[in-house]
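Apart from one protein chain that is not included, each protein chain of the complex appears where it belongs.
Here is chain A:
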């Protein structure tokens, strides 16, 4: 039963999906797809790219499910796959932009999060809006760390793996990201 599967714990779904049950896998995708999409949108800054990222992450998940040691941890694993595929997407986009600066580059230079520039910050009323603007102004590599931490709940070690940098660099970037965000949003002290 489709709706019955929607009530079942992650570990059961992940175990079935690893056995080849596509309905269980789809139930997992429905359950965590919105979180994956939100993460991918914030990382790539593009709605279209985000949906491609979610699809790529799900394809990879299906292929590699039997390598998942702890089925109950499937949510974090799906989010890590989403983070990695988002970073790949950003790298591809950057290479593409470098190789052909003027060809089909519309979205290549779009600021991530698709937010307007600093001049509209006076319009920002809510904390959420202020944070969106501040995030859009953050250096790319700091924003990645911040989103992987705050949206995906990844550990420093997991972020380090995703970004292919050391945990110490993650710690530094995350701290700088937070300081810059706080300064931007309210002024530090």
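The working rule: a residue touches a chain if its C-beta (ideal position, glycine included) is under 8 Å from a C-beta of that chain, and two chains touch if they have at least 3 such contacts; residues count from 1.
Just so we're on the same page, contacts and distances are computed from a predicted model.
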Name of the absent chain as recorded in UniProt (options "Asp23/Gls24 family envelope stress response protein", "Beta-ketoacyl synthase chain length factor", "Ferrous iron transport protein B" or "Nitrogen fixation protein NifU"): "Asp23/Gls24 family envelope stress response protein"
Residues of chain A (touch criterion as defined above) contacting the omitted chain: 1, 4-5, 7-9, 11-12, 15-16, 18-22, 25-26, 29-35, 37-38, 41-42, 51, 54-55, 58-59, 62, 71, 127-128, 130-132, 135, 146, 149-151, 156, 171-172, 174-176, 178-179, 181-183, 185-189
